[in-house]
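What you see is the complex with one protein chain gone and the rest in place.
Read from first to last, the chains carry the letters A, B and C; within each, the first residue is number 1.
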Amino acid sequence: MSKYDYIKEEAFKANMQLPELKLVLFTFGNVSAADRNLGVFAIKPSGVPYEELSADKMVIVDFDGKTVEGDLRPSSDTLTHAVLYKHWEKINGIVHTHSTYATAWAQSLRDIPIYGTTHADHTTADIPCAAPMNDEMIKGNYEYETGFQIINALKEKKLSYEDVEMMLVGNHAPFTWGKTAAKAVYNSAVLEEIAKMAYITESIKADALRLKDALIKKHFERKHGPDSYYGQV
Amino acid sequence: MSKYDYIKEEAFKANMQLPELKLVLFTFGNVSAADRNLGVFAIKPSGVPYEELSADKMVIVDFDGKTVEGDLRPSSDTLTHAVLYKHWEKINGIVHTHSTYATAWAQSLRDIPIYGTTHADHTTADIPCAAPMNDEMIKGNYEYETGFQIINALKEKKLSYEDVEMMLVGNHAPFTWGKTAAKAVYNSAVLEEIAKMAYITESIKADALRLKDALIKKHFERKHGPDSYYGQV
Amino acid sequence: MSKYDYIKEEAFKANMQLPELKLVLFTFGNVSAADRNLGVFAIKPSGVPYEELSADKMVIVDFDGKTVEGDLRPSSDTLTHAVLYKHWEKINGIVHTHSTYATAWAQSLRDIPIYGTTHADHTTADIPCAAPMNDEMIKGNYEYETGFQIINALKEKKLSYEDVEMMLVGNHAPFTWGKTAAKAVYNSAVLEEIAKMAYITESIKADALRLKDALIKKHFERKHGPDSYYGQV
Partner (left out) sequence: MSKYDYIKEEAFKANMQLPELKLVLFTFGNVSAADRNLGVFAIKPSGVPYEELSADKMVIVDFDGKTVEGDLRPSSDTLTHAVLYKHWEKINGIVHTHSTYATAWAQSLRDIPIYGTTHADHTTADIPCAAPMNDEMIKGNYEYETGFQIINALKEKKLSYEDVEMMLVGNHAPFTWGKTAAKAVYNSAVLEEIAKMAYITESIKADALRLKDALIKKHFERKHGPDSYYGQV
């Protein structure tokens, strides 16, 4: 028994959702779940196949990226998670995948335009794609810098991490986050679907138009904010 | 026991078909089933995951959109269903999904051209895409107006809801209907397949031609009308 | 017990392969299996869902399209099957599907170019697409004429039904055939895969070149003819 059992279980269950939702091939993804009171998060061990995962294999890491408990090496993306948890105080879950369509958008270095209400139900902004970092940063503390790359790209676009819970890292792949690990996983699946729909939309109509503001606002507010009326109270 | 048990069961079963037919991600869809004698319909509760649904969770609503029975809040699209049931007297089932290819067509604001007999087997018209409503309507009673948006788009194109049981709402997603909830679900799956085929057809041949009238007529009449000879008597 | 039990069983099993190979949505397809000695074929009843099929529901029809045994109405495409069996003496199985990619090629009215060895392993020709029939024929005995449309398109292209066991009917969908019903089903799955690969190939390289003759010949002869060396003796 450990005081970290709860987030280990949460991180384990959330990680197992990735192959079920067809968001990862082999080990191309990871989920973490944080406990703000304990100042740590549980994350998938690096390179361990999903079929061999269990809750007790999750690694406990603090917000500086130092391993606190666990026999295995944590995900190679651990420092990116740590940076985001440290700077974004209201998130408790982070997901990184290489899901096919979102990754293709990241490879194209394009933001995903908001083409419809499926997108607006989740955020009012185009899904931002952070530019690849400069060569010095890449050669330096790469995963740590990836965290700042994400934080800075949101800032530059004047977006809040509470409003936009998903993002593309240019030439790399998507990251998503949320108030829980389960919500971050949900966001990963939504992003993949939005990415696929936007790709097909542009194939059907090369000059497709962004959704107009009134519809963006309406759909977002149906699901979010004080006047939302989606779901159960 | 309730006099609504039958349509609750019908709506429940029809809703459960959506994930099975891969027409919905998470809760992005809903089905309703109407009882004309009782003047009500049963509809999915809002935001409840399919794996947690059961017949007794269905909400009973009248054709003005007022909840008649049920502990849960009905689908946020309930008023759209209510408007359609009220105006189209011969339908008893309605489906709304965000299925991938049909939604991409809706996002492109294009009607789906009738390119082949798979389409003509089900309707003789291009699948209509209703233009997005004006900003005043969006800010007003949005879901209620969506119902009229659908009804008016059909009228403008001089189409009957009995002949065309599927439609795209521009920038949003598809709606389908039918004489039963099961038929409306069937129509949703057919629409998604037609949408995918039309997309691929245009990729293979940018200037693909619409099906000629004689073939449209022939295929539709094989399956519909007095001289149909498809299926069992 | 009936002397037709064997082909009923064969047709039943072959029909059940279609949903398993994801070649049909709902009832959009049918398979028949012929017995040349008895001069009949067993075919799927019209409009019956695959999950309700059984061997005893197969309908026995002669090569003129007349029902010989069975309580159900045979597939609406029965006359097309009958015409092909009557004219092509060496085939004992026919399949019709509306599989997604092959149907999209049919809707584009294009032959599928032979772009690689996957295609050449099965036939040396581009997969022919028969032009839509003229309006008089459509209004006449449509399914009967569809049989001749297939036969004549092959003749015009100087192809033999023994060398090319698959074809697109323009604006409609694919038909395949073979020495057995199982082989015809195999051909349907191969056609769908070839159609998908050709579509992606052209997307990757708009002016992709047909496979050169030496490779076509080599790959076809590896699997077919006196010097073949694929499979077990």
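Odds and ends about this structure:
Operating definition for what follows: contacts are C-beta pairs under 8 Å (C-beta built on N, C-alpha and C of every residue); 3 or more make two chains touch, one makes a residue touch a chain.
The structure presented is a predicted model; accordingly, all values stated were derived computationally and were not measured.
Under the touch definition stated at the start, the shown chains contacted by the missing one in the entire complex are A, C.
When the omitted chain is restored, the residue from A:21, A:38, A:72 or A:159 that touches it is A:72. Only one residue from A:13, A:86 or A:110 touches the chain missing from this view: A:110. For chain A, the list of residues touching the undisplayed chain reads 25-26, 28, 45-48, 72-73, 76, 98, 100-101, 103-110, 132, 135, 138-139, 142, 171-173, 199, 202-203. Taking the complete complex into account, residues 115-118, 186, 189-190, 193, 196-198, 200-201, 203-205, 208-209, 211-212, 214-215, 218, 222, 229-233 of chain C touch the chain not shown.
Basically, only the chains that are shown with their structure count from here on.
The chain with its Cα centre farthest from the Cα centre of chain A is C. Taking CA atoms, the transformation carrying chain B onto chain C includes a rotation by 90°, reported to the nearest 5.
Chain centres here are Cα means. That of chain B falls 33 Å from that of chain C. Centres computed as Cα averages put chain A at a distance of 46 Å from chain C.
The set of chain C residues that touch two or more partner chains is empty.
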